[in-house]
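Mind looking over this structure? Questions follow.
As you look at this complex, bear in mind that one protein chain is not there, while each of the others sits in place.
Up next is subunit A:
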Amino acid sequence: MNPVTYHRAASVAQALESSAAPGHRLLGGGTNLVDLMRKGIERPTGLIDVTQLSETIALAEDGSLLVGAAARNSAVAAHPLVRSRTPMLARAILAGASAQVRNMATIGGNLMQRTRCLYFQDEAGSRCNKRDPGSGCDAYGGFNRYHAVIGGSPACIAVHPSDMCVALAAFDARVRVAGASGTRAIALVDFHRLPGDRPDLETLLEPGEVIEAVEIPAFAGPSAYRKVRDRASYAFALVSVAAGLVIEEGRVADIRIAFGGIAPKPWRAFRAEAALRGAAVTQAAIDAAMAAEFADAAPLPGNAFKIDLAGRTLSALLAELSGSDR
């Protein structure tokens, strides 16, 4: 690990001031950044600890839930407001990592975490356009069971690893960001970029900006999160689904669907939602919605199974939400 300085920011203003310095990075729980520093993939010269910033979890006037960027994952998942109002978010956070990691990891850091693509992580032995732009991608022709089936590019098929962000994408969450010229809100579904020919650019966050909070609008119906993985716990998703469903007179009045484990960003399934809105939730309707959603998919030999797996997981989750699995 390269030499690095460490400071704690007592306020957003202080964090903004210090993060403007070249080579400086914001530090949340450190579960991802410290690991990548030890591997030589991240090489900051200065760390600004932002865990003293807001960790408040509260309702805003418009009924949305406001979560401070420094709130720990475990605190958010355990909070009564989150468990009762947005169970899909609590379940998604609890599906991620281990209890130790969730105690450390912050909400802001979760948004900024980097891919667990093994070729990205293998600094010594693999080519990676995200780590070393222009060097090539060893995942494309390699072991790509854990890689993207949609949204990727010839330059990069790494998936976004977060469970929490999948639920946030489904709920139309907004990321509140502070910068030198004021604050702005970025929709979570826009916050992460698709790789295109610049997989090294991962989010819309500009250098010097600081994540202050995440706002999660209320959702009227039941919601749930289901994750399929190679072992029952403490593993990244092969496929995960966050869904919310409102049925009126036997038809879909409102629906939210987002997938994890299949794309370079939390994948909000707008096309599938549009296909299902107004329809009865039948297997034929779900199949048609999945066909629309994955029309542009680019599966590889190692991961083509994920499209069927995503459809079956969605079916099971919608059955659970509509009560028809009982």
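The working rule: a residue touches a chain if its C-beta (ideal position, glycine included) is under 8 Å from a C-beta of that chain, and two chains touch if they have at least 3 such contacts; residues count from 1.
What we mean here is this: contacts and distances are computed from a predicted model.
Undergrad: What is the protein name, per UniProt, of the chain that does not appear here: "Glycine--tRNA ligase alpha subunit", "(2Fe-2S)-binding protein", "Glycosyl hydrolase family 16" or "Dihydroxyacetone kinase subunit DhaL"?
TA: Checked against "Glycine--tRNA ligase alpha subunit", "(2Fe-2S)-binding protein", "Glycosyl hydrolase family 16" or "Dihydroxyacetone kinase subunit DhaL": the hidden chain maps to "(2Fe-2S)-binding protein".
Undergrad: If I consider the whole complex, including the chain that's not displayed, which of A:T56, A:S98 or A:S324 touches that chain?
TA: A:S98
Undergrad: Of the residues A:I57, A:A77, A:I186 or A:L317, which one touches the chain left out of the display?
TA: For the chain that is not drawn, the touching residue is A:A77.
Undergrad: What is the set of subunit A residues that contact the non-displayed chain in the whole complex?
TA: Counting over the whole complex, subunit A touches the hidden chain at residues 1, 3-6, 27, 29-31, 34-35, 37-39, 47, 49, 51, 74, 77-78, 80, 83-84, 87, 90-91, 94-95, 97-101, 103-104, 227, 232-234.
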